[in-house]
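Take a look at the structure set out below.
Every protein chain except one is present and positioned as in the full complex.
Per-chain numbering from 1; labels A, B, C and D assigned in written order.
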Amino acid sequence: MIKKIRRLPKNISKLTSIQDYYHQQGTVPGTIIIDENAVQPNIILIDYNQAELIRVQINNPEDCTNYLDTESVSWVDVQGLGNRDILERLGQVFDLHCLVLEDMVNMAERPKIEDYGDQLLIIARMVIPKERSYGFHSEQVNLVLGKHYLLTVQEEPEYDCFDGVRTRIKKNKGIIRKQGSDYLAYSLLDAIIDGFFPVLELYGERIEELEEEVIVKPTPQTLQQIYKIRRELLQLRRAIWPQRNTINSLIRDSSEIISDDVRIYLRDCYDHTVQVMDMVETYRELASGLMDVYLSAVSNKMNEIMKLLTVVSSIFIPLTFVAGIYGMNFNTEKSPYNMPELNWYWGYPLCLGLMAVISAGLIIFFWQKGWLSNSFKIK
Amino acid sequence: MIKKIRRLPKNISKLTSIQDYYHQQGTVPGTIIIDENAVQPNIILIDYNQAELIRVQINNPEDCTNYLDTESVSWVDVQGLGNRDILERLGQVFDLHCLVLEDMVNMAERPKIEDYGDQLLIIARMVIPKERSYGFHSEQVNLVLGKHYLLTVQEEPEYDCFDGVRTRIKKNKGIIRKQGSDYLAYSLLDAIIDGFFPVLELYGERIEELEEEVIVKPTPQTLQQIYKIRRELLQLRRAIWPQRNTINSLIRDSSEIISDDVRIYLRDCYDHTVQVMDMVETYRELASGLMDVYLSAVSNKMNEIMKLLTVVSSIFIPLTFVAGIYGMNFNTEKSPYNMPELNWYWGYPLCLGLMAVISAGLIIFFWQKGWLSNSFKIK
Amino acid sequence: MIKKIRRLPKNISKLTSIQDYYHQQGTVPGTIIIDENAVQPNIILIDYNQAELIRVQINNPEDCTNYLDTESVSWVDVQGLGNRDILERLGQVFDLHCLVLEDMVNMAERPKIEDYGDQLLIIARMVIPKERSYGFHSEQVNLVLGKHYLLTVQEEPEYDCFDGVRTRIKKNKGIIRKQGSDYLAYSLLDAIIDGFFPVLELYGERIEELEEEVIVKPTPQTLQQIYKIRRELLQLRRAIWPQRNTINSLIRDSSEIISDDVRIYLRDCYDHTVQVMDMVETYRELASGLMDVYLSAVSNKMNEIMKLLTVVSSIFIPLTFVAGIYGMNFNTEKSPYNMPELNWYWGYPLCLGLMAVISAGLIIFFWQKGWLSNSFKIK
Amino acid sequence: MIKKIRRLPKNISKLTSIQDYYHQQGTVPGTIIIDENAVQPNIILIDYNQAELIRVQINNPEDCTNYLDTESVSWVDVQGLGNRDILERLGQVFDLHCLVLEDMVNMAERPKIEDYGDQLLIIARMVIPKERSYGFHSEQVNLVLGKHYLLTVQEEPEYDCFDGVRTRIKKNKGIIRKQGSDYLAYSLLDAIIDGFFPVLELYGERIEELEEEVIVKPTPQTLQQIYKIRRELLQLRRAIWPQRNTINSLIRDSSEIISDDVRIYLRDCYDHTVQVMDMVETYRELASGLMDVYLSAVSNKMNEIMKLLTVVSSIFIPLTFVAGIYGMNFNTEKSPYNMPELNWYWGYPLCLGLMAVISAGLIIFFWQKGWLSNSFKIK
Partner (left out) sequence: MIKKIRRLPKNISKLTSIQDYYHQQGTVPGTIIIDENAVQPNIILIDYNQAELIRVQINNPEDCTNYLDTESVSWVDVQGLGNRDILERLGQVFDLHCLVLEDMVNMAERPKIEDYGDQLLIIARMVIPKERSYGFHSEQVNLVLGKHYLLTVQEEPEYDCFDGVRTRIKKNKGIIRKQGSDYLAYSLLDAIIDGFFPVLELYGERIEELEEEVIVKPTPQTLQQIYKIRRELLQLRRAIWPQRNTINSLIRDSSEIISDDVRIYLRDCYDHTVQVMDMVETYRELASGLMDVYLSAVSNKMNEIMKLLTVVSSIFIPLTFVAGIYGMNFNTEKSPYNMPELNWYWGYPLCLGLMAVISAGLIIFFWQKGWLSNSFKIK
């Protein structure tokens, strides 16, 4: 039966899927499960200090080792998860706990932070606005932060909001080249959080559009749009809430990897996270209010339709009755009381006059109620 | 009166029962009440260390004693609660507090953890998706964790999500054979939590289906489905919320039975629990939003119906009135003012023309309002 | 005006009163105000240890004194509050603070616990299901717990859920005769909490009945029932919430009157309290969801009604119009264009045929929309 | 445009104003702004100990000084705020901080407590039920509690709930004359909290009335009443919530002015405050549920109206069509197929019979649907 329902009418576009990440029912904890559609990993190492900058394409994970031992900051950026062997070798190079590796590959993790002594695992979620429609892509970013290195693992090479940071490193803008790997991690987190703002801006605009549409011309599509926005804001909320805790932990926890200097910057990043949450909640309330307005607007429309029907029926039904009366066939010859009007000289004009009076009276009645003006305005 | 209502129409399937577990009004605390429908217990003991593995079917609970004293991990799995004698003898073998035994048999307990010094009682709730329909079975699992043994008690032998763990023990996959009974308990809890994901996946799919159905073809069955999903998500929520506290207690509490190593794994399990809660809440909000959409969609449908009625009535009522006019029997011979139209040469064509003009005018009016197109589209 | 409204139609039963307990605007704190309808107190003393059991009907409160001093547990159970003199003498015998006495008599207290050093005042609220209808009686129970005695004060002798405990003392079942007054207090509290389950079970059943009724045959009575359930669950919630804190205080606080052994049992009682709260909240959410379903079901019904009206009107109004056309009196003799159809040989059959074609077309149109099938199914 | 709307129809009473207290945009903090409508202050001093009682009307604030120094309790009760000079002199006599004086005069303060070392400022809000209608007056009461004195400042002399306390002092009832100023302050706070109960009782009754009205005869006035109750309960909530914190602070804080004895009494007062909050929340939920019921009841009513229309239309429209058929003017002489029924011997009775059969069939159809019974019951 549901199969039949699936034939969507042309004017109703299919909703995007819920995009939920189901944690795979693990067999052995720590198992790396490679999605068959996953992209082959592309590894880029950027090693810099205030004076120098090296950017290398890495083919063998073991090639990183040289860079990791130096005092300079090494950023190893892995894009794509399609090769188990390379990932496991990466795990050995960076000496990762087996659960860290599993979390990285399982793209269903909630943002969180795990302290492994000399390493911090930060799982974040970034959003990138879709190009043509509003909506967004959401992607997990894993950061492993050590004293002199930062390993980042992303699912797809296509979407990324780190270009600004790359440029700042390359062109030596700001203080990024003077700071350690903790400042680099902060810069990336900041870029991730800042990436929520353009997405939210789109929703803000869309809500404003719907606010007008819902009053002026509510259609089933409007309803669907409101529902869609509510659903996507729910997703944004799930993405941003745990990140607040993550960043808060980074600020409060006593890990030595994060310097006090960077903690001040993280406070700024935390403020932006709270601001994003604020906006998401505000938009959710607005969207929820829009649903109420929609329902009311539909009821209003019904009122207008019913008014029109009532006006037309109430005017013509009595008139038709009068016409019906004089369509009766009582025999006027049998009795002077049988419809003498039919034989009056002014019978017909009087009858039409009566109808005119009735309809005029009703029109005035409805005019005073204010129904006529409205009925002819609605579109 | 209610009896009569119970005759359900054929197209409305009976809702599943609320499945609530009412704690039986206890007489003496610690009393074991055997449900008469309960299955006879089937006891299986698996005793393993890294080198060896023994799997025995136990008939007398006392037979376990030999295994419990050894350093190897002994997993005693009891399936079925239909024999008071065996349960009480089990209680003596494992030296259980009388309340522990009562809690195990009473299948209405909330997930919780109780520390009895050298034993930890963990009560969990597992869910297994139904085979043909969406929905799930829910079953209480009791774990009594000691230094070298784990006793698990389940209600029914039929449903179980521990096969993965059994295989890992049997085939010596992962590190399970190298670890103690605490790791085994973790593995089972992890399997229980992971068991929520396929159930949630089904609800995710069902919500997506309903999202289309509710816009395209809302029926009373749709309404019923939404309500059913809300009710079942409420049950899932009741099952998962207390488990978060349970696992959190396992991580934080200072019981010596759980090693620090296993606590790291439990943190992972905790993250999955939070993820399940997140998804349940999200689905609950989606289902609640669907209800709003349903109400709006029904209102929209009403609008369409009313539009059609209004269009038909508004076009034909005036026409019928005109026909009624010329059906009147005023005597044209008595006066030249009495319906002279009837005797005109072009009277009838003119009359039909008038009707055509009126109806054309109204059709144009409704066309401009956009009512005609919609009225004929709705299905 | 409200007087007139009060004539309830026969099919709508009067809602039970809100049953709120208004604290009487106290004059002097500690004043005992005797309700004039209160029952004369009936005092029964049960004094027991492991070996012996004495059960005495007490007429003079001073007679208790002998029993209180002994090591054996003395349970003084007062049922009925209709005699100020006896209550004040009881107060002197047990050495009660004036506020304790006031709280006992004022049947509007919230469940709470007050520590007076060598005495604990526990105010609880028990519920007893009504016999014929669903619904419940709610009654305050006051417990004053001392080292070797327990004083319980109840409003009415009729309702009580302590019979199980009395039997266990009498027949020496379980460990109750081996334990002190704290275990007796626990047993009574446990009986009170367990007394919520049968009440909730009734609501569970009633909600299931309403779930069907609301889909199959929603009536104004259904609406009223849902509202009534919501209101009564609100009352249950007010009764159970503070008891959780009460029992939690008993477990955590360091009063010497409660032994550690009994605290373990109280933990079990606490779990049941949380379970009751859980179920109350779940039922509240279900009842609230039912209201939404009801509203939707009523809207659906309206749709069906409107469809029927629209189908009938849309089919017959055009037909009536056609009949109206050929009921016009244009003079066929004056012109060959004046209704020549009337004089055709096949005029009437053709006209009927036209009507048949129109109605067949409309019926097919409505059939395809699926309106006809539904319109004739609704009951 | 809004001006025109303001002409309220006679049957809709104007809602009472929102009664919000807007803090005046302060110029200099500590400024005393005298409302021009304020009443001239009337100062009464009651000085008592266990043995003696003096009651004096004070004209010059300085006259209090003699009483304040003594060990006896001095209660200075100021009613009316219309004289800046007297208020400032009072401030000097009692050595008040300038903010205390400002808070007293600004009748918009939230209930709070401020500790100024040897003085406690307690701001409370009392409610007094209106005499004829339900609803309530709300008034701020300021208490300045010192070691041996209590200063109370009220806005209006008219409303007051302290008469009970005055009588107890005068007639030396209870222990009030044996206790210090802290017990007096407790007695007044207790009277203020107890003053909420009669107001709530009125709302309880009103909600019960509306519960019937909303099912039996919902009108726009019912809707307005529900909204009004919700609004006024919101005000009560704003008045009672901060008082809980106030009293809790009095119990917990370590100020020396409050003796431990009085703290026990304050615990009782705290319990009553929580009870008031409980009831306010319950009533708010009931009122909110009533709104849902109202909406459903209005929809039900619409269903009944539509059923009647549908029944009437569906029965008469087909009959009218049949009558229309035989009102056609096909020429029976031109052809034997042209309406031969008109010339049948039993034509007219057969025609009436056909109509009777049609209407009987439809009536049976609607009867089976259960529509007829309902349509004629609604009032």
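Everything below uses one rule, namely that a contact is a pair of C-beta atoms (placed from the backbone, for glycine too) under 8 Å apart; a residue touches a chain by one contact, two chains touch by 3 or more.
Predicted, not measured: the structure shown is a model, and the values here were computed from it.
Within the complete assembly, A:324 is the residue of A:242, A:324 or A:347 that touches the hidden chain.
From the set D:84, D:112, D:147 or D:173, the residue in touch with the chain omitted from the display is D:112, counting the whole complex.
Considering the whole complex, the residue from D:216, D:234 or D:277 that touches the absent chain is D:234.
Although one chain is not drawn, the whole complex shows that of A:35, A:158, A:201 or A:253 it is A:201 that touches it. Residues of chain A in contact with the chain left out of this view: 164, 167-168, 173-174, 176, 187, 190-191, 194-195, 197-198, 200-201, 204, 207-209, 211-213, 215-217, 264-265, 267-268, 271-272, 274-275, 278-279, 282, 285-286, 289-290, 292-293, 295-297, 299-300, 302-303, 306-307, 309-310, 313-314, 317-318, 320-321, 324-325, 327-331, 334-335, 337-339, 368-370, 377.
Residues of chain D in contact with the chain left out of this view: 2, 5-6, 8-9, 12, 14-15, 17-18, 20, 22-31, 97, 99, 103, 108-110, 112, 114, 220, 223-224, 227, 230-231, 234-235, 238, 291, 294-295, 298-299, 301-302, 305-306, 308-309, 312-313, 316-317, 319-320, 323-324, 326-329, 332, 339, 341-349, 351, 378-379.
Methods note: only the chains that are shown with their structure count from here on.
The chains in contact with chain A and with chain B alike: there are none. Path length between chain A and chain D in the chain contact graph, taken as the least number of steps between touching chains: 3.
Here chain C and chain D face each other with different sets of residues for the most part; under half of the interface numbers are shared between them. Chain C and chain D have Cα centroids separated by 25 Å. Chain C has its Cα centroid 41 Å from the Cα centroid of chain A. Listed for chain A are residues 327, each touching two or more other chains. With chains as nodes and touching pairs as edges, the resulting graph is an open line.
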